[in-house]
Every structure is written in C-alpha cells, then in structure tokens.
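Removed: one protein chain of the complex. Kept in place: all other protein chains.
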Amino acid sequence: MEEESRFTRLAAVAGIAIGAVLILVIGIYLIATANPSKPGKTVIRWVVDPNPIRKEQIKLFEKRHPDIEVINDPGADAQRLLTQLAGDVPPDVMALYDPQTIRLFAKNDVLLDLGPYVRKYKIPVDKLYPALEPYIKYRGKIVGIPENCGPYVVFYNKRLFREAGVPYPKPGWTWDECLAAAKKLTKYQIVRGRKIPVQKGLFISDGDWWFFIWMYGGRLFSKDGKRCLMDSEAVKKGIRFWADLRLKYHVMPTSSEAQSMAPTGAWGSSALLFRESKVAMTVSGRWLCIQYREQKDLDWDVVSVPHGPIRFTLLASKSYSIPKTCRHKEAAITFIKHLLSKENQLLVANYGDGIPSLQDPEISKAFLYNPQYPNERNNKLHLDEMKYARVQEFSPYINNLDVSAIMSVELDKMWLRQQTPDQACEAIAKRINAIIRRNLANPNFLN
Amino acid sequence: MTLLATLARFRNVFFNKHFLKKTALYTILTLGAVSMLVPFLWMISTSIKQPDEVFSSGGGIQWLPEHFFWRDTVVNGRTIRAWWGNYPDAWREINIFRLYLSSIFVAAVGTFGQVLTSSMAAYAFARLRFPGRDKLFFAYLATMMVPGSVTMIPVFVIMKRLGWINTYQALIIPGLFSAYGTFMLRQFFMGLPSDLEDAAKIDGSGYVGIWARVILPLSKPALATLTTFTFMGFWGSYMWPLVVTITEEMRTLPIGLSYFVGQHATNYTQLMAGSVIALIPLLVLFIFNQRYFVEGIKLSGIKG
Partner (left out) sequence: MPARRREALAAYAFLMPNFLGFLAFTSIPVVISLVMAFSHWNIFKPPSWVGLENFRNLLWFHHEGKRIVANDPFFWQYVYNTVYLMAGIPIGMAGSLLVALMMNQKLKGIVVFRTIYFLPSVCSGVALLILWKYLYNADIGLINKSLRLAGGVIYSHPAIAIPFTIFCALFFGVTAIGVMAALLALVQWISAKIGLEWQEGFYRALMMIAGAAIFVYIGVYSRSFYNALSSFFFSPPDWLGTVQWAKPSLILMGLWGGLGGYNMILYLAALQGVPTSYYEAAEIDGAGPWAKFWAVTWPMISPTTFFILVMSIIAGFQGGFMTANVMTGGGPAGSTTTIEYYLYQTAFEKFNMGYASAIAWFLFAVILILTLITWKLGGKVVIYE
C-alpha cells in the first residue's frame, strides 16, 4: 500500500469535495435556466441548415407575429431527423433537400398534406416556378414549399478573360465557344522541369453529370423509370465530351491539380479555386456568390451555362414541409406563409442564397438591383435561366443514393483512365439496370 | 597523464551505455513529438488568421498570419481583425459559455457514474465467483459489437416514453452503461497480483473493504485512464446529444462547433478557435491524471 502523507490525503479529499460542489452548483444553474417558458407564446421548431441569414429571417417573422416564437434548430442531419420523427418528437417545419427524400417521406405518409392549409391561408403556391414541381407535389398533393431555388449558371472571372484577350461570354453561348475560351484561359508554368498548371479554364464538379447526360438530348432513365438509358448514343456522346474536357483538352483540372492550385480543404470547397482566380469559369447555383463576395479583389460576373443542341440548365432547391405529427400546425403554416412573403424572399435572395421561388413581378423587379452589391448587374440572368431549368431525374425503382454511388465509382475509373467513357456508360447502365431489376422483383429493397 | 584521464572520463560519461540509451530515447521521442505537435499548432495558427488566409494558394501551409495586430486595424480599406479576435467572436457566436457548462456538467457526472459502476461490476467479474459469470460477461462484450446506429432509435423511444427528451437525464444516463469501462477494468483487475487481496482477506476485510482499500488504490493508472477516456467520450459526443435535444440551451460543445460548418462554406477560423477552447479541459484532465501514472507498483510490505 502506498504511504500517503496526511496532507496529500486531505488535499485530495478537499479537492474532490470542492469539485463536487462546483458540479452541483453548475448543474442546478443549468437545470434552472434550461427551458425558460414564455407564457402565451407558441413555440415552433424550424429544422434547417445553419446559415447566418436564419436569425434575420426569424427576427422578421417574430416582429409580424409576436405570439409565435421560432427556434432555429440547425441539426438537419438525416439520422437526427429520422430518429426524432420515429420517436414522435417531430420538428414543426423541416427542410428537405432533394425530391427523392421528399418522395420517400411522402410515400410513407410522414408529411402533412398542405393543400387545405394553402387554400385556407391563401398561400401563393400557384405562383411558384413550374419547374419546381418535384419539390412541391407528390401524387398531386402539396407536401413541400420551397422558398428559394438556384438554377445553375457559369461564374466567370472578368480579369482573367481580359488578360487572355477573350471577349466576355454572352447568355446563350455554346459549348464550342466555351471550349475555345477555356483553352485560351488555361496556362501552365515550368517548375524544375515539371509542367504545373497555374490557371485552368473551367471547373465543373464531378457530381454534375446531368449537364452531359442531357447535352445531346439523352436521358438517364426511361420515362417510366424502369430502364437506365446511360448506354444510349446520345448520352455517350455527352460523356465523351466531358471526359475530353479534362483528359484531352486539359481545360478542367484533375483532382490533384485542383488540390495543389488551391487546397480545397476538408469540406471540398471548390469555390476556393474560383476565389483564388485559379479557374476562369465555374458552374454552380447562385449560392456561391456569398463566398465570392468575400473576396474583395475578385471581379466576377455570371452567364448562362453553355449549351449543345439543346438549351437547359440544372435546378436545385430545398423544400419546407410539415410532419403529420406536428403539434403546432397552424403556427407552422403561418411561418411557411411568411417565408413566401416578399420581404423574406428578398431577404434570402439578397443574401445570395439562390433566387426567390415566387414568380412575382414585384419581387423579381426588386431582385434585379441589390444596393448592397451594386456590381452585380446580371441578376436578371438567374431569373431568365428559370425558363430552361430542370430538376435532376429520379426513378421510382432505384434509390438515388445507389445511382450516385454507381456513377461516382464508374466515372472515377474513367477519370483515372482505367476505362473509356463508352465503357463507363455501359458499366453504369448495366449496374443500374441490374439493381432496378432486383428492386422490381423484390420491392422490399425500396422504400 | 591528466589528458588520458580526461579522455577516459569523457569516454565514461558519453560512451556509457546508459547515456547512449537515454540520448537515443530522447532523440526518437523528440522526433515523434514534433510530428504530434503539428496538428495542434495548425489549429492555433488557423485560429489567429483572417478567413482568407486559411488555405493559401500555391501550396504549403501558411503558418503565420500576414497581419498581427493587437486591435482591429484598417489596411487598404479592409478591416483586419485583431489576432485574438476569433476567440471572442466564436465565443459569442455560439454562446460557448452555456455550452461549456453543459458539457462539463454532463461529462463530469457521467464520468463519475461510469467509473463507479464499472469498477464495481468489473470487480465482480474479475474476482468474485458466481454462477453464469463468464456468460454474463460475454453478453456485456457482445453488446459492444452491435453498431450504435441501429440501436439509437429504440433508445430514443425509451427516452421519449420516460419523458426525458431534452433533459440532462437523457444526455447522461444512457452513456453511463457502456460495457467499455467494465471490460477494461476487468482486464486490469485480473492482471493484478492477488497477494494483497489474500492478505486483506486474512485480516478479515469484507468484499467492499477489499474493493475500496486494495483494488482501487492499486488500479490508479487504470482508473485514471478510464476517467480520461470516459470524459473524452462524453465531451466529444455529437450524435446522441444532437438527437436528444431540441432547444438551444441543452446543447453540448461539439454541436455548437458544428454550427460553423455551413451548407456552402465553413468558417474555419472561428471553428478552430472554438475547437482550441474546447480541448483545454481535456488537456487539463490528462495532465492531472498523469500524476497517477507512477512507474511500477511499489509494493512495500510484501515479500517478492
């Protein structure tokens, strides 16, 4: 047994006692101030991604409706949402980020049918852009309401264009024009005998395959969703073009080149490449302008995504739904109605997170000019692009996550030159069709 | 004569086996330590930079920020925040004070409970004989082999039925009963020499006495280790507190830090400032527990 002097023993006991008392005090303080009750107020919980604009949105709402308090709950994680819904602790308004999730929830009868409420509160759902329908309706019922959306556009770096002597692109330009410009905007330098890219013309994320699937009029799925058409000639042509951009013309950086030009960090912020003026053009929705605005010396503008024989662009959005088990339906729907109000739509749009989802001439007019960012003269482009915007394809017979997994694996092999674009397309079609067949035979795989 | 003597002494000191061994150890340890320090230094370095200096273009890590001001200064029309600015900013942004207290409370109570109940159970498994002992222990082990994701919903529903959603009970109590602590302490207890316990039994001590006066003091390193690990487990637990809390006030530190990770952009500077603030108690606890790590057990009074 160790011999401990009286003193150390006493010190230890005293230390532990003080520690315990402290913890007790902290505990009492915490529990006492845990859930301050506000009499007379309905409290609703809004589960959405953490975004600095949320506080403003809530302030605006609470000013108009002082009897409702909104808690911004930034934990929109799939595991959390599902566990809470399963355990009957539902959020009041929740954000859903893609049509497949909306469909899954709606199919399982989790979402409230907003139809009666839309009629009662006169929510202008009919004024939403028609292209947003996959985010709104399921089997004819209204289950979600988007407050903003983002058609994909090209952000281009005006200074790099000037330096290369390339005229600024005009809306409606073609892929040939874009490729020609990108080639001029790709520059290298020789460092110790190695050719290192200093600047690349174009950056398109590896996950944005839709631009090239649809490029020559192809589709990923047949109309009934039962067959994958990735191996059709139209799609193959588009994918070949995409592969050439990176592997033949080298106007797009490979992932390690991208990493060395501007380390994209853990959460893959490809916006960094554009911010650091390492790529002249990048394709994304409007939301990245929030980041680009931070870079004060960046001279950027937007133009439509280049097109091939058919003009289109990709559309992304998110939808707000109310779970059926929500305890404060009226308050929740009041909040959603507020999100479609002119002030809120402009608040979010001016912050840079996409464009308003309402096709309202007043809102559109106000959106055109943002006094905080007078340099942004091309806001009209985003509104115009909604004419051509399409939401990505889904099939009811295969989960989109499986599609993404297959696409990224086979396309990775293509990027690593382990297979040609044609082979990649055929492999993808084969694998997706195999899974569709399996799901059709055994519906338990789907849900 | 003296030259030879000096040379001889030189040889004795520096070519002494002991000295060489010590030098070698120090060298190896230092080399490793340098690499271990890098992430920590990077965190601190990031937390004192401006947001656009975090990832420098062209490669390499920029270790020092460009401007090192003690107060906010305007340079070329841009305001550069003071170098310590990210800390109060992060503190205010996510209300670290409350998160800190919450985390400390949950972790302290949880750790105490876990270590206490685990050491009692481990003693039973390690030293006491009773029917079904090994089978029960294996059942304990087995529960750890099931991934937590699939058991989360049942536990949540239990919490809901007990009315513990968004309370401290839900944050603390399920974490008290992981089999990890019991398993670890059992292994350790079984490795202790049984001479002292036999001596105590002969002296007429009861089981509680043996547990409190023989086993626990001998296991100081293991207990210190378990305390550190359990505390770190509670401290860093993200998914469970996230799932089980609804209001701002009940959240813990890791959830607060995740607010800096937005949908489109991550606020690295404040995230790292917050992370540095968050790891201080862990370091303090670890250093404090080191005093229980004394080389070898000094078993005075027992003949070897």
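By written order: A and B. Residues from 1 in each chain.
The rule is short, and it goes like this: a residue touches a chain if its C-beta (ideal position, glycine included) is under 8 Å from a C-beta of that chain, and two chains touch if they have at least 3 such contacts.
Small disclaimer: the values here were computed from a predicted structure and weren't measured.
Peer 1: Looking at B:Gln50, B:Asn95 or B:Ser178, which makes contact with the chain not pictured?
Peer 2: Residue touching the chain left out of view: B:Ser178.
Peer 1: Given that one chain is not shown, which residue among B:Asn12, B:Thr73 or B:Ser149 touches it?
Peer 2: Within the whole complex, the residue contacting the unshown chain is B:Ser149.
Peer 1: Which one, A:Thr33, A:Gln189, A:Asn375 or A:Ser408, makes contact with the chain that was left out?
Peer 2: Here the residue in touch with the unshown chain is A:Ser408.
Peer 1: Using the document's definition of touch, tell me which of B:Ala8, B:Leu64 or B:Met190 contacts the absent chain.
Peer 2: Of all options in B:Ala8, B:Leu64 or B:Met190, contact with the hidden chain holds for B:Met190.
Peer 1: What is the set of chain A residues that contact the non-displayed chain in the whole complex?
Peer 2: On the chain A side, contact with the omitted chain comes from 78-79, 81-83, 85-86, 101, 104, 108-110, 196, 254-257, 259-260, 263, 265-268, 399, 401-402, 405, 408-410, 412-413, 416, 418, 431, 434, 438, 442, 444-445, 447.
Peer 1: Residue-wise, where is chain B in contact with the chain that is not depicted?
Peer 2: Residues of chain B in contact with the hidden chain: 22, 25-26, 28-29, 32-33, 35-40, 42-43, 46, 58-61, 116-118, 120-121, 123-125, 128-131, 133, 139-155, 158, 173-174, 176-180, 182-184, 187-188, 190-194, 206-207, 211, 218-219, 221-222, 224-225, 228-229, 232, 257, 271-272, 275, 279, 282-283, 286-287, 290, 293-299, 302, 304.
Heads up, the rule we're going with is that only the chains that are shown with their structure count from here on.
Peer 1: Where the CA atoms of chain A average out and where those of chain B average out, how many Å apart are those spots?
Peer 2: About 35 Å, centre to centre.
Peer 1: Would you pull the chain A residues touching chain B in the complex into a rising list?
Peer 2: The touching residues are 1-3, 19, 23, 26-27, 29-31, 33-36, 45, 49-52, 71, 73-75, 77, 79-80, 82-84, 86-89, 260-267, 269, 271-272, 275-276, 278, 287-288, 290-291, 294-296.
Peer 1: Would you mind writing out the residues of chain B in touch with chain A in their complex?
Peer 2: It is residues 51-52, 54-59, 78, 98, 101-102, 104-105, 108-109, 149, 152-153, 156-157, 159-160, 165-168, 196, 213, 217, 239, 242-243, 246-250, 255, 258-259, 261-266, 268, 298, 300-301 of chain B that touch chain A.
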